[in-house]
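Each chain you see keeps its place in the complex, though not every chain is here.
Chain naming follows the written order as A and B, and within any one chain the residues start at number 1.
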Amino acid sequence: MKVGVDYYPEHWDVSLWEQDARQMQEAGITIVRLAEFAWSRLEPTEGKFEFDWLDQAIAVLARHGIDVVIGTPTATPPVWLTHNYPDVLPVDNKGNAIFAGVRLHRCYNSPSLRKFGERIIEQITQRYAAHAAVMGWQTDNELAANDCHCENCTRSFRGWLQKKYKSLETLNREWGTVVWSGEYSDWDQVNTPLGGSPYLNPSFLLDFRRFSSDVVADFNRFQAALIRKNSPGKFVTHNLWGYPVTADYYDMFDSMDFASVDYYPATDFLDDSKSRMYHGALTLDLTRGVKRKNFWVMEQLSGTPGCWYPMSRTPFPGMIRAYAWQSVSRGADTIVQFRWRSARVGAEQFWHGLLDHHGQPGRRFEEFVQFSQEAQKLTPLLEGTSLKHDVAMLFSHEQLNAFQIQPQADGFDYLGNFKRLHSALLKMGVGADVIDWRERLQGYKLVIAPMLYLIDEAMALTLKQYVDNGGTLVLTTRSGVKNMNNVCLPDRLPNLLTELAGVYVDEYDPVGKDVQTLSLDTGEALSSGQWCDILTPVTAETVATYSSEYFSGASAITRNAHAKGVVYYIGTVLDEKATRTLMRRIATDAGIECELELPDGVEVAVRSSEERQILFVLNLSKESREVSLPVRDYVSALSDRRLRGGSINLAPGAVEVLVEVNATAASVA
Amino acid sequence: MKVGVDYYPEHWDVSLWEQDARQMQEAGITIVRLAEFAWSRLEPTEGKFEFDWLDQAIAVLARHGIDVVIGTPTATPPVWLTHNYPDVLPVDNKGNAIFAGVRLHRCYNSPSLRKFGERIIEQITQRYAAHAAVMGWQTDNELAANDCHCENCTRSFRGWLQKKYKSLETLNREWGTVVWSGEYSDWDQVNTPLGGSPYLNPSFLLDFRRFSSDVVADFNRFQAALIRKNSPGKFVTHNLWGYPVTADYYDMFDSMDFASVDYYPATDFLDDSKSRMYHGALTLDLTRGVKRKNFWVMEQLSGTPGCWYPMSRTPFPGMIRAYAWQSVSRGADTIVQFRWRSARVGAEQFWHGLLDHHGQPGRRFEEFVQFSQEAQKLTPLLEGTSLKHDVAMLFSHEQLNAFQIQPQADGFDYLGNFKRLHSALLKMGVGADVIDWRERLQGYKLVIAPMLYLIDEAMALTLKQYVDNGGTLVLTTRSGVKNMNNVCLPDRLPNLLTELAGVYVDEYDPVGKDVQTLSLDTGEALSSGQWCDILTPVTAETVATYSSEYFSGASAITRNAHAKGVVYYIGTVLDEKATRTLMRRIATDAGIECELELPDGVEVAVRSSEERQILFVLNLSKESREVSLPVRDYVSALSDRRLRGGSINLAPGAVEVLVEVNATAASVA
């Protein structure tokens, strides 16, 4: 366990550095990430490099026992670069240059970006590779896919398509360009989606998103290769943005040693509170799943975010610490707080750091210090621990993109529906791995594979093998709709999954916001919306039937015993309560222990190693909460107090790190 | 009565065609519309034509007794055309090319579009003119006005203005360009409305809309002439989009033999339900009025629409059939369902056809088959029948456009206000013709002429002559405001109509969403909004006075006996209930039979010939409805059962086609 901060020495007078470093050291900080936006300081004009200031900054930090992670500065091309080489700027779908704003004003396919990007990375990595205080490297910053239509992207997109489809005939056939006379007769006719109409061919739009995603992954690979060449033996990571987007995070991280995430949970508890309340846990689970191992938080919330838009609420007392522990509980091994000092200049002046503009320690800083000290205390305990789960949820940027191109019904939202399933598990204390949908599934008792809208034979086979071997699989509506080229499959839904599910979709109704009711076979009533499949079970048995509208009495949810395993098919989008009811039943059926029933905002997680199990219990709400834990003898690793389990009270922001007494007597003693 | 489908053989493997044709034949289909989006298949590269596939498709269909309507493929210029001849693409008001999206990516004034459009139309018409299975032709698809600012449009617009105004002096005077120094001193200074500001001169904006409308009508005329030259004796029609828009449908159809419409009633019964519920009937009445005779539905709802936007509800059981019968009840002689198979590729994948992606017949298909069989049964009965009404409503694209340019008050909406008057008639079972406001009015007992905002002496004379001859005329607020150049008239409102109405507007208040109350001379209270004219009757008598605000006590609605006729002036925008109350009184006054009071969603219509009268009664709602019919002896033409009238119960989606027993004993026997 290490604790650090993001620090921008170039924003502050050199006279402050020593004081900052000393104060960091006192606060238990041993890591600083820096330099990721400093291109204009490292290369003030074309080809003129200035590293003295960075040498000095690293030296000051190192003198205080602080190691550094250096970020390559490519996320912010300097003004001289975009001015002298305009091909660096992306071009929008009307042909206008996209000028600088909140960073990222660069086309990944720009030859100038590649050329000058390579040079600055070479310079930095060669200079600091051997430096004892340099732990490793961060590539760029929060990489995101562009929607760029410049000449280089157009040419590159054509090449990408040629590689994928070989011939224009194949492309025309696979995309179905015959519709509306969209057939290409020459490769030169193939452009990016100019004009940006949402009515364009969905196969074309999806491939352009894949291309845009591949371009990002390639840019990250290009950086990783340069770094590894010059700085062998040091790690390379990237700080992903917590909210899934066009760019496929699994591809983007294939060249990284481990994942990092920038974690800014919502500080506002109002309105859409439950959905936002549980978004954080999903973010962290997603991040852990990217490389299927522990990760770093490279930017951790330290104050109210906000700059060009209105500021959110200041984190409630205790939350700076609680969110940091939440990150740890879900697999973070290093917490780097964003940022040391709040910026006095520039667009992020109000994205608050640990220290306010006046630089005096305050409440938030003290909370961080408490966390830092606690982290230091628990480091031996956490050493070698990670999260091990019987449940996996399959996440897919492919589906996310396809559903954004063709939203299915009013209110239908891939990420929202995914989150509802995830938080149902969370509320019953069941940990889950959130992994790439293409991953191997061995070892899981329960796999939840929501909305497998795009599918191919390989995926269907993976799922079949998993069930054949005794696994329990949960499928949902809008599965098996299309092939991977975004073209509807020719059989009854769920098509390639029909046999496995033992059920087919007779008819469907995109009910949108019209609420429907279902009746579980226990007689319990459930509610759903968005979409209703009217099911015809073949080998499956019915778990729930509709009790509303013209499809009243038809099967809505089924269970199919298949080989050694079981497949559930949920033919509608259950609301929050109904999702919890059903998931508890399915989990129990799959032999998952799910004895907990956690109140809103309370989360648990277990980190374990062969030697020990560590139970984290967190109250991330603003109110006190009563939680019923299994009655066992625990010792709190933070307070060293004994705890018997049963009903315990958690103050707002409370963090309990519990170890069963017998199991860990040695290590806690 | 004929029944057909829209079919895209080019989207499907040739091996399926035979099976499709056989299944169509079994379903009673005798018409297929095809080829309207197939330009890239008919001319894959410039000047290379391929008709073999179409020959074969038509042959397969013909072998199964199916005739075809061929669409000219100009709605979807192929990629080679827009790539090689960029003038085909329209240009927006900022000067950017408008790229392909949902079709229509072509400027009607593009010389290349005309040249290559002419060639493909010549090729198709020459090849298929003599084919026995070719019934007739559809031009293009859902023609709409462009907002194009390309060089060709600019030049053409100048020519259009020169023809209209002759001199720049006249144009300056008529448009009032003196305001804000907008005077032109040279024709070269006259552009299309670049920049798109809504603050531009309203006379200029209206003329540009007229020009854009004329351009569409001209393009349709150009196609019709080519078709007639090569294919004499076969019909030419066009499928209009059901919702009125900038382009004047009456002009657009002057070159057509009859009107067709693409009919997609809302499948969602919620929210804005009543307004949407009755939109369908207005669409069909409007279509019938375009050529004042029976029409075709060229695309009839067959499943949930949706593609790039979220899908709507699947049509409720019975509605596929009910909407088809609704079309027939309002004058459709042919119903062509859109579409046979749901597309597996392209942007319209989720605009569902009769068959789902898997191609197996389901509920919706069976409903269609029922309709098809019923239609076959009733064909002899319907032969030669049409709709004959005592009431006409005057519709005007001129007013629609003028009100879009200058909305009068918060909530004021030409089409919405028109629809409220139309559905008031509908609810009391009174059929109305919806016709071009410039049509002759002889033979109608009641003419409703809402919101004649733009007016000229000729129109005023037409109305006067109609009233002189004993007609009853209904005028509303915002009449007589402007001359045809969108310039305010110089006398008191309603200006040219003041003498006829026997009342003038003393003052007005755009009350917007502030609800006002009125008191009818019977003492009944009415509600209104949007606009209040404070009236001073001259020769008219007061029918209702305001009872709210500072104009309480002033006349709001008047009735003027003029020559042999009567003129009502409604000085405010009544709400739904009040509109029904007033329209019942006016209709009764005009000697119109209006004994029915239909519940929400129930519609009636009468088709008749000299020999017979056929009463259609439809329940287009989701609930059962009780309807009180005149007590007579009917026989149901569908079930052959006898029915006595009086209170009858209609299930959701119920369709009754009733013939009075005495009158039709012979034909029904």
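Convention: a residue touches a chain if its C-beta (ideal position, glycine included) is under 8 Å from a C-beta of that chain, and two chains touch if they have at least 3 such contacts.
Because the structure is predicted, anything quoted here is derived from the model rather than measured.
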With 2 copies placed, total copies in this complex: 3
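Going forward, only the chains that are shown with their structure count from here on.
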Residue numbers on subunit B that touch subunit A, as the complex places them: 8, 10-11, 37-41, 44-45, 73, 76-80, 83, 96-103, 268, 270, 304, 306-314, 316-317, 342-350, 356-360, 362-363
Interface residues, subunit A side, partner subunit B - complex: 94-95, 175-186, 188-189, 194-195, 197-203, 405-412, 487-493, 506-514, 550
